[in-house]
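Shown here: the complex without one of its protein chains, the others still in place.
In order of appearance the chains are A and B, and numbering begins at 1 in each one.
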Amino acid sequence: MKLKKHVGILYILPWLIGIIAFTAFPFIASFVLSFTDYNLISSPSFVGLSNYRTMMDTPLFWKSLRTTFIYVFVTVPLKLSFALFIAYILNFKLKGVNFFRTAYYLPSILGGSVAIAVLWRFLFADTGLINMIIGNFGVDPISWLGNPRYAIFTISLLRVWQFGSPMVIFLAALKNIPESLYEAARIDGASKTHIFFKITLPLITPIVFFNFIMQLVQAFQEFNGPYIITGGGPLNSTYLFPLYIYDNSFKYFRMGYGSALSWFLFAIIMVFTLITFKSEKYWVHYDGGDE
Amino acid sequence: MKKMAKVVAVLLTLVMLLTACAGNKPATNADGEEQVTLRFSWWGGDARHEATLEAIALFEEKYPNIKIEAEYGGWQGHQEKVTTQMVGNTAPDVLQVNWNWLYIFSKDGNGFYDLSTLADINLDNYESAILDQTTINGKVNGLPVGIGGKVFYWNGSTYEKAGVEIPQTFDDLFAAAEVFQATLGNDYYPIDLDQYGAFLMLLYYLEQQTGKPFIVDNKVAYTEAQLVEALEYYNSMVEAGVTPSMESRGAAGNVPVDQTPSWIQGRYGGTYEWDSAIDKFQAALEGDQKIVTGDFLTGIGSHPSALAKVSMAYSINKNTKHPEAAAKFLNFLVSDKEASEILGTTRGIPANLAAKDTLQDLGLLSGLGYEGNVKVIDNLGVGISPYFEDAELQAFYRQVIEEYGYGQINAQQAAEKIITTVNRLVAELAK
Partner (left out) sequence: MKTEIKQKKSNVDLSNLPENDLILRKRRIRRNKINAALRYTILAIVGLFMLYPLVWLIGASFKTNAEIFTSIGFLPSSFDFSGYVRGWNTSTQYTFTTYFANTFKIVIPKVILTVISTTLTAYGFARFKIPGKKYLFSILIATLLLPNVVLRIPQYLMFREFGWLNSYKPLVVPAAFAVDAFFVFMMIQFMRGLPKDLEEAAVIDGCNSFQVLVYILIPMLKPAMISVALFQFMWTMNDFLGPLIYLSSVEKYPVSIALKMSMDASALVNWNQIIAMSVIALIPSLVVFFLAQKHFVDGITTTGMKG
C-alpha cells in the first residue's frame, strides 16, 4: 500500500499545480491588499487594520450583513427541500419524466441573464402578474419590489425557483442506489416513508452534505440576483454583502476595503462550513451499500 | 506503474504545450514599418456601434496606413473592463471615457496623454469653459464629446388630455397636480422624479434661490437650514401629488422610468431627464403620445440653475506607441465633416464646434435632444464640481433621498447627513 500513497499525489498533481499557478497569487495578493488603502491607480499604501475597523463603524456594513444572513437562512433550506423533494419524485419511473426533468431545470439554465431581470420585474411589479393573480382573489396589490420588507424575498424566490442544479445532483445520487436494496425492502413489506427515511436518505447523505455546503457557500456569495433585479434597494433591503464588496472594489475604487470585506465574508462562510464539517460524523454515511 | 507514468507524461506534455502556446502575444502592433494599428474602445447601444464603425471605415479609407481595431460593447461591465485595463496597462490607444473617470484615473493630470502636446488635435473647436472640464492640472486629459444637461420634458398628450398648459413655474406644477387628480385620476402625476431626479431637484431649487452651486471649494455650499427647506419643498410636492412618492415608485421595481407602464401609458406627465437620452423616452411611449421640451421652471429665485456637464470624453492612452496616429484619428472623429455627419447625435449634441456646425448645416440639429440642449446652455448655472458624479457620491444621493422619501429620516437628519457625508467623500476624493 506504500505504492498507493505516492500514486495518490500523482492524481492530484494537476490540482496542486493549478493551486500554485492560478490560485495562490490572487489569494495572497487579495489578503495583503486587505491591509492597504488601494484605489487601483496609485500603489497600495499600508494601513494595517484600519479597513477592518472602518467596517465595524459603517451602518451599511451591518445592514448588508444582516440582510445576507436573512437571505441565506431563508433560501438554502427552501431550495434544498424543493430540490430533494422533486428529485425524489422524478426518480420514479413515470411517463414523461424526461419532460418534467427538463422543465424543472430550465429556470437554472437561464441563470443570471438579462432576460431574468425583465422577467422578475414582470412578475413582481405592482402591475405585475403576481398582483394580478392575487387580485382575482380579492387581495389588494402588494408592493413586492417597493416595500423594503418584501423585496429580499423576491430575490430569495428567484434562487429557490432555480433549484434545478441541486436537484440534478440529488437525482444523480438517487440513481446510485441499487434497485436491489429497494426490492429487498419491499419484499420485507416496508412502507414508502420507511424506505425513504431509513434507506434512501442515509445513503445519499454524502450528497446532502455536499449540496448543503455548496448552497450555503453560494447563497453567501449571491451577487447576480440583487445586481440585476433590485440594484440593492429599496432602501438597501436587498443589498447583499457581495454587492457591497463589488461596489466598493470596482465602483468606488476602494480595493483595499473591498478586499478586507471579502476576507471578512470568507471568515464567516468558513465558520459555517467548519461547523457543518464537524457535524459530518453524526449524520453522513460513507461507503454506502453496507446497511 | 507504467500506465501511471504514461498518464503523468501526457499531463505534463499538455501543460507544457498550453503554456508554450502562450508564446509572445504582444499588443497588436505594426507588421510593417508604415502600417500602424490603433485600438479604440467605446460603449453604447446599437445605433452608436453602427455609426462609429462606419466612421472608422471612412477613416481607414482616408488614411490607409492606419488600421483601427474596434473594441466595444454595452455599458454593463465596461467600467470594470477599462479599470482592469488601466491597472494592467493594457488599455487601448484611444478610449471613450466617462467624464468622472478622468478624475479617478488621472488625479494629477498625468493619467492620460496630454492632448495639448499633440499638433494634430485642434483644440480651438472647443469653448474654453467646456475644455476646462476635461483639463486637469493644466493638462488636457480628454476631448469633451458632448455636453449633456438635465431638461424638463413633458408628455404633451397627457397635459392636453387634462386641459392644462405646459408648466412654466413651480406653482404651475402644483396647480396642474390638482387638475390631474380631478380629471385624470390619482395615478396621474405632472412630473416624475426618480431618486436622482429628486435629489437634483433639491439642488435646482437651492441654486435658483441662492445662486450657489452644490459644491464650492470641495464643500457643500448650502446650510443645513437651506437643505431642510429644499427637502420639505420636495415633500410638499409629493404630498400635493405633483410627483409620485418614493414608495409608490419603488413598487415598479428598480427599473428605468421609460420601462414602467406609468410612463409608457402616459400617467407620468413629465420627467427631468438628460437631453441625450430623451429620444428613447419618446420611443417608449405607447401610441402617438408626444413629448414636448419645456422651459426651465422658475418661481423659486432669480438665478439660472440648469445642470450641465461633459457627458463623456475621448482620451489617448498615455503609454500609446503611436501618439501621432492616435491624434490624427481622434481629430478626424471629432471634427471631420463626413465623420460628424455619420456619427450624428449618437453621443449627444457634439461639444466640438466644427462638428456642431456641420450638423447644423445639414439640418440634423433638431429634435427633443437638441431643443433641450439649447435651453440648458441658455440657463446654465454656475457649473458642477468634477467630483459630483463620483459613483459613491451618486449612490449616497439616491440613498439619502430614498430614506427621506420613505420617512425613515426627517428633513433635519437628511440635511445633516448630506452635509457631513458629501463633505467627507469629496475631501477624500480631492486628496
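The criterion applied here is as follows: contacts are C-beta pairs under 8 Å (C-beta built on N, C-alpha and C of every residue); 3 or more make two chains touch, one makes a residue touch a chain.
Just so we're clear, the structure is a prediction, and the values are computed from it rather than from any experiment.
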| remark: Of A:Lys63, A:Arg101 or A:Lys198, the residue that touches the missing chain is A:Arg101
| said: Can you tell me which of A:Ile142, A:Ala190 or A:Met214 touches the chain that was removed from the display? | reply: A:Met214
| task | Would you write out the residues of subunit A that touch the absent chain, in ascending order? | result | 1, 4-5, 7-12, 14-19, 21-23, 25-27, 29-30, 33, 40, 86, 89-90, 92-94, 98, 100-115, 118-119, 122-123, 127-129, 132, 161, 165, 168-169, 171-173, 175-176, 178-180, 183, 186, 203-204, 206-207, 209-210, 213-214, 217, 221, 223, 242, 245-246, 249-250, 255, 258-259, 262-263, 265-266, 269-270, 273, 277, 286-290
| task | By the contact definition given up top, give the residues of subunit B that touch the hidden chain. | result | 1, 3-4, 7, 14-15, 18-19, 21-25, 39, 41, 43-50, 53, 69-77, 80-81, 84-85, 87-88, 90, 92, 256, 259-261, 264-265, 274, 276-277, 279-280, 283-286, 346-348
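Definition applied: only the chains that are shown with their structure count from here on.
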| remark: subunit B contacts subunit A in the complex at 1, 4, 7-8, 11, 15, 79-80, 83, 86-87, 104-105, 107, 111, 246-255, 260-261, 390-392, 395, 399, 402-403, 406, 408
| field | Of all residues in subunit A, those that touch subunit B in their complex | value | 3, 7, 10, 13-14, 17, 39-42, 120-121, 124-127, 141, 143-148, 229-231, 233-236, 247, 250-253
